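All protein chains of the complex are present and in place, except for one that has been dropped.
Presenting subunit A:
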Amino acid sequence: MASEHTTTPEAEITKGDITKLAFRSSMLQAGFNYERMQSVGFTTAMQPLLKKIYRDDPEGLKAANKDSLEFINTHPNLVGFLMGLLISLEQKKEDRALIKGLKVALFGPIAGIGDAIFWFTLLPIIAGVCASFAIQGNVLGPLIFFLVYLAVFFMRVGWTHMGYSLGVKAIDKIKDGSTMIAKSATILGVTVIGGLIASYVHINVIASFAIDATHSVGLQKDFFDKVFPNLLPMGYVMLMFYLLKKKQVHPVMLILITFVLSIALSWLGIL
């Protein structure tokens, strides 16, 4: 079966080609739509290299493009890894079923790792730290934020080279380390979220009970702050967590409920 693929010599792919692929991988979401999600951008990004690999083989190019136009939804920051890996396989003219299978097997886990690291760990930490600077009017906040994400962006070059050079070994690599890395990242993220809840959710009860003509008990100052500061913010976050996780309530619904509740309680003079 393999003999018919070996008619043309293997295309030469330089380091520069892979670096270019890394930057082109940023087009992943260019044609995002609900039918195939990121497939248009995914295919567009790999065109120069696929054309180079299949320069004398229009049918081969067509087959490769048809496969890459299948449904894909993965992480923009890490997709270079997958692209590099697939290009190394295309270059060796591996079996189409293997290339297709690897792509389908990997895009989901890569999306999961990417979401865990970039959205659920890095963002809360960087946003939390930088926002605390910005709120004080310090321009370092947005500046640090920008520099961190610029560095994250350029790491795409590294992922892409890694994917390309790992070739078929990649699957084992991913399986080896991913559970522990994801677990450690989650612990870091959850700790910071605990801190974020205490510092940035503000619920301040202004209602107070009059005991007699001169004395009154402020619910916030005399009750909640003494029992446990930030008890209400933590409680409300847990309520949101419960509604989202167990009751599958839509986030936008919770935002609207929070709004209506805030305005109603403000009108009643409680908050």
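Of note:
The definition used in the following text is that a contact is a pair of C-beta atoms (placed from the backbone, for glycine too) under 8 Å apart; a residue touches a chain by one contact, two chains touch by 3 or more; residues count from 1.
As a working rule, contacts and distances are computed from a predicted model.
The UniProt record for the undisplayed chain lists the protein name "PTS N-acetylgalactosamine transporter subunit IIC", from the options "Ferredoxin", "PTS N-acetylgalactosamine transporter subunit IIC", "Glutathionylspermidine synthase" or "Peptidoglycan-associated lipoprotein". Of the listed residues A:T19, A:S165 or A:T186, the one in contact with the hidden chain in the full complex is A:T186.
When the whole complex is considered, the residue among A:F81, A:F107 or A:F120 that touches the unshown chain is A:F120. Think of the hidden chain as still there; on subunit A it touches residues 26-37, 40-41, 43-44, 47, 51, 58, 61-62, 65-66, 69, 73, 76-77, 115-116, 119-120, 123-125, 127-139, 141-142, 145-146, 149-150, 152-153, 175-177, 179-180, 183-204, 228-230, 233-234, 236-241, 243-245, 251-252, 254-255, 258-259, 262-267, 269, 271.
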